[in-house]
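Every protein chain but one is kept in place in this view of the complex.
Showing chain A:
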Amino acid sequence: MDDFIYFFTFQDPSVAWVVIGITLLGIGSAYVGTFSFLDKKALLGDAISHAVLPGICMGFILAGEKNPIYIVTGAFLSGAFATFLSSWLKKNTKLSEDSIIATILSVFFGVGIVMLTALQKSGNPEIAGLNSFIFGNAIGISESDLLIYGGLSLTIILVLTLLLKEFRLMVFDPSFGKAIGFPIESIRFLFNVLMILAVVIGIQAIGVVLMAALLITPGAAARFWTDRLNPLLILAALFSVISGILGTYISFVLPQMPTGPWVVVFLSLIALISFLISPKSGIIFRFLSRKKYLRKTHRDHLLKALYKALEEGRKSMTIEEIYELYPYQKKEINQSIIDLQKSKYIVQSQNSISLQEPGVSEAMRIVRLHRLWELYLNESLKIAPDHVHESAEQMEHLLTPELEALLEKRLNFPSLDPHQETIPREKNDLR
């Protein structure tokens, strides 16, 4: 707990610096990553992030120490080379895009690991810090590193904000963009540069292996919550920053813990929660709204049964009669009775149930929709009268008042359905 307060009150300036750094990094990578996710180029980010490892080692060899400028430059160049190679191969061979990306990812990463192992054998005392580039260590970032990584993040954020409209066009409709004279090729080139930079800024804090997750997961998780681009970008950035800070906190409390995997754990958690509970697309929401709908259909069925009894001249039904009508649905029927009593549609006296004033109207509406739909199927779609009941059983719960009015007009306010039963309206009341 003390650690928690110490960390989140930012008393320690070095903690504050790291948090600022990880925040900028999170916003920058989520920003770029969301665009590449929308552009369906998620795999390219993964390939680039693995492909920067040889560059990092090269930078270290040339500088002879962990010099951030050498390492960032090396990482950028090797990422750029991998990107260029993948588009060159795509243009000049018949290989599919996924095989090209898989090949580039493994070849570059393999070379990187070979170089890293060779360096470790060389006995250079500076080498210890190099390992953190694999899985990341946010706490190990020095202030001079932070200036470089933070500065690059800011550049990414600024460029993307300035060219938001252009990138939107590049992803949504590039040929229209070309047609109105926008330099779409150059915009795409610039985007690739930003993508590589977004990977490079994450190598120290998150590590090359998992950087792709920080690019893609925030956008993918945020997509569950919104259908608009600007809120999507903001939400993705927020998710990314939250997981970044939490991951850094874990590395701070448990110094042996690499940051990258923990950031990914928190990000995945956010993505999972979004998948479960987001409105419209979340599965829990869908489950609940289906359940609510089923409950309504059971209520409708009970009202219908009572109304049909009314048509036969019986003012009420016993609970046993209702159970018999819908076998195996005892539990649902009991629930419906409770619900309908609450809304004053029915009353129960001892064992018999009868419709109340508002309940009759509602029951008439359901039966009316059922019979109107049967008539519509029979008259307009020429479906035989003995084939229309099933569909009407579903549509009676769905049809809106607008559609009801349309049906009435289309069928010219009919009085009988295909089975010669009366279509009930308020004026020919049975009460």
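Methods note: a contact is a pair of C-beta atoms (placed from the backbone, for glycine too) under 8 Å apart; a residue touches a chain by one contact, two chains touch by 3 or more; residues count from 1.
Here, contacts and distances are computed from a predicted model.
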Chain excluded from display, named as in UniProt, from "ABC transmembrane type-1 domain-containing protein", "Peptidase S1 and S6 chymotrypsin/Hap", "protein-glutamate methylesterase" or "Manganese/zinc/iron transport system ATP-binding protein": "Manganese/zinc/iron transport system ATP-binding protein"
Of A:122, A:175, A:400 or A:415, the residue in touch with the unshown chain: A:175
Which residue of A:69, A:114, A:128 or A:162 touches the chain not shown here: A:162
Residues of chain A in contact with the chain not shown: 38, 40, 162-166, 168-169, 171-173, 175-182, 223, 226-229, 232
